[in-house]
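Input: a single structure, listed below in structure tokens.
Incomplete set of chains, arranged as in the complex.
To keep things simple, chains are lettered A, B and C as they appear, and every chain counts its residues starting from 1.
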Amino acid sequence: MSAPRSHTYTHFKVTFPVPFVAHVEIDRTSKLNTFTRPMWIEFGVVFAHLSHDPDVRAVVLSGAGEKAFCAGLDVKAAAGETTLGEEGGEVGRKANGLKRLIYEFQEGISQMEVCEKPVICVMHGISLGLAMDIACAADIRFAAQDTQLSVKEVDIGMAADIGTLARLPKIVGSASWVKDVCLSARTFSAEEALRVGFVSRVLQSKGEAVEKAIEMAAVLAEKSPIAVQGTKELLNHARDHTVAENLRYTAIWNAAMVQSEDFKKGLLGAMSKRKPTFEKL
Amino acid sequence: MSAPRSHTYTHFKVTFPVPFVAHVEIDRTSKLNTFTRPMWIEFGVVFAHLSHDPDVRAVVLSGAGEKAFCAGLDVKAAAGETTLGEEGGEVGRKANGLKRLIYEFQEGISQMEVCEKPVICVMHGISLGLAMDIACAADIRFAAQDTQLSVKEVDIGMAADIGTLARLPKIVGSASWVKDVCLSARTFSAEEALRVGFVSRVLQSKGEAVEKAIEMAAVLAEKSPIAVQGTKELLNHARDHTVAENLRYTAIWNAAMVQSEDFKKGLLGAMSKRKPTFEKL
Amino acid sequence: MSAPRSHTYTHFKVTFPVPFVAHVEIDRTSKLNTFTRPMWIEFGVVFAHLSHDPDVRAVVLSGAGEKAFCAGLDVKAAAGETTLGEEGGEVGRKANGLKRLIYEFQEGISQMEVCEKPVICVMHGISLGLAMDIACAADIRFAAQDTQLSVKEVDIGMAADIGTLARLPKIVGSASWVKDVCLSARTFSAEEALRVGFVSRVLQSKGEAVEKAIEMAAVLAEKSPIAVQGTKELLNHARDHTVAENLRYTAIWNAAMVQSEDFKKGLLGAMSKRKPTFEKL
């Protein structure tokens, strides 16, 4: 249903380092990759496109430049672009405007979770506030040794509302640690992030982290896209459903998907020990 | 809506070691801080008061004395205070009485989770049975090196019913370990508790653990109470809801809370690098 | 309601190494303990029987032989026994047949989770694909040093549908790691499985692992079956429900169960420091 896309955007650089792998870079190095309103809207557009592009099977996300993956929201810009900074105004109408604005922001970032293709997020350097919200919406997280992470929102007088509080408790296995970092807004290191299971690998440098992420993405991209994308979808479903619900949903999913050519090729490949090639999806 | 409170109780000692920080001690050292029925009722009252007291922004909970954080339920006393120990009686009516009693007990302990202010629980010495139920209802857990923990209920012929089985699987990240300690009732150490993520810090002694907990509480108490209390509420909500549900609830929450003065002060503070002072909540 | 059972099966060996402990072995060593359709059906029958047999209070599951716990589905056999391998056919009717087949398969394996008695699963040697689905449905997991684990399904062109994707995210505490192993189908070691909390013990050899599992099972079998089986049921319930839901369900459960003799014996035993003996359940 869709023509080949060009992936040219204003605030993000999208390249294709290896076949079927897209590398998305947050591209606002002058401001430590902080986000403005047009950026969170475009972020959603980027991942909506990647989701349906048959030439993409896995995605790597990183910040451009060396200093920061993302230093959070550009608060000053956001105040100008929205009603966030306005004094006074009718409380109820302001609440309604804020509700819409937060929905819009959440939807932009959540688009990465909704994206049918797996996303490996490479964190590096300054990674605070919104950086955590974004990383939480990815599938797999790597970090460079120098990453400084923080759920920073409490320090600007608010509870994080773009996804960290919703997702972090389901990403790592220590509720005590989650409350610790979310309530205190303290900075934690890549090593600590690895120890609690937030990231699954720590690499020496940003460069190496991106390299390894692209290597892993390339591995995923060689596999059946039916199998890989189904696995992402069913794991996301599992997070938010009971075991019984997920088993039922999975059965219906596979009632169609196991009929695909990929399953036949996969089986044959497994028996013949030859790697099959899969059609675009 | 509430006048300043005095925090004087029969079974608990409440002190204020630093501004806005309450230290609650289970105060029945003669019986290893085991609980009687009046104690679980008063426990609920203590935390209901702390929840609405504008002079409290963070709470530390520990046992009084050196030997035990809490050695569980005082079974002998409980048998006298309730119908638990009575022989015979009509099964259905006894079931109804037990249901009411368990609800009352659960509600007493859960009041600490419902408390709007974050609670840091310091475990030390003997910490078994009800001690685990209580710790599971706190936000952050510290332990002294000498803590001996156990989900002990199986050894008195019953399944734990005051919250450990409900909360522990959502506090730590290994279901295999949860089943191990809950089915076997074996004792485990502070170090093991740290390794699985049940506690987030282990300190040399009870004294040091309480000191560090108060230090952390003091840090939280300096931050915006709107932000801190919102973060506790939204994280508790996240545990029991899907990501989509939590995002929606969070958006409505912040539609009001982002209009508060604290957000303006927080932003200004962040930009000016000066720590703001927040009004009572 | 049930007469004493003999536990003789075609594909599984069931022995009773110590009182009240059953040891189930997957018994198809010639094919690396891979599963055929009659096996997954009989697997369900075995655990349905164990669930209601009053002479069984704890179960250990392992593979027979040294090479493999289980090398997954016997794909060739499954193709012959089901319509999985058939070319062509009407898509809708095939989908309906697949749905029924997957339900049947899921129900067979889930019977181990539904089994009222706790199950300790000992993994060893080759443990891939279905082996993971099975292990995920157990209560406690041990592994021998030589275990090679893999969520292998993606490599045969499909998403795992017998329980791994439903349960694994709720068994371990790192969502990033879960996506890593499920999307990449890479092999991981017993040590890695321990580190992320998938297994709770790693032993030197299969022999030692089985021995330690039986020892633990023997410990559980000496305790009150009312308490142990209640704890399993309430922990499984907790995984799939909110804290509030579980507290309510637990209160009703204990309104009956705390009236049992086991609670009285347990209390008395605790006070007298003498180990009580419990009646069959």
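As a convention for this text, a contact is a pair of C-beta atoms (placed from the backbone, for glycine too) under 8 Å apart; a residue touches a chain by one contact, two chains touch by 3 or more.
Fair warning: this is a prediction, and the values are worked out from it, not measured in the lab.
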Whole-complex copy count for this homo-oligomer, where the file places 3 chains? 6
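Here is the rule we use: only the chains that are shown with their structure count from here on.
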List the centre-to-centre spacing of chain A and chain B in whole Å, with centres computed as mean CA coordinates. 33
Going through chain B residue by residue, note those that touch at least 2 other chains and give them in order. 170, 172-174, 196-197, 239
For the complex, which residues does chain B have touching chain C? 75-76, 84, 91, 94-96, 98-99, 102-103, 106, 110, 113, 153-161, 163, 165-170, 172-180, 182-185, 196-197, 239-241
Quick one: which bits of chain A touch chain C in the complex? Just the residue numbers, please. 118, 139-141, 170-174, 196-200, 216, 219-220, 223-224, 226-228, 230-235, 238-239, 242-244, 246-247, 250-260, 262-267, 269-271, 276, 278
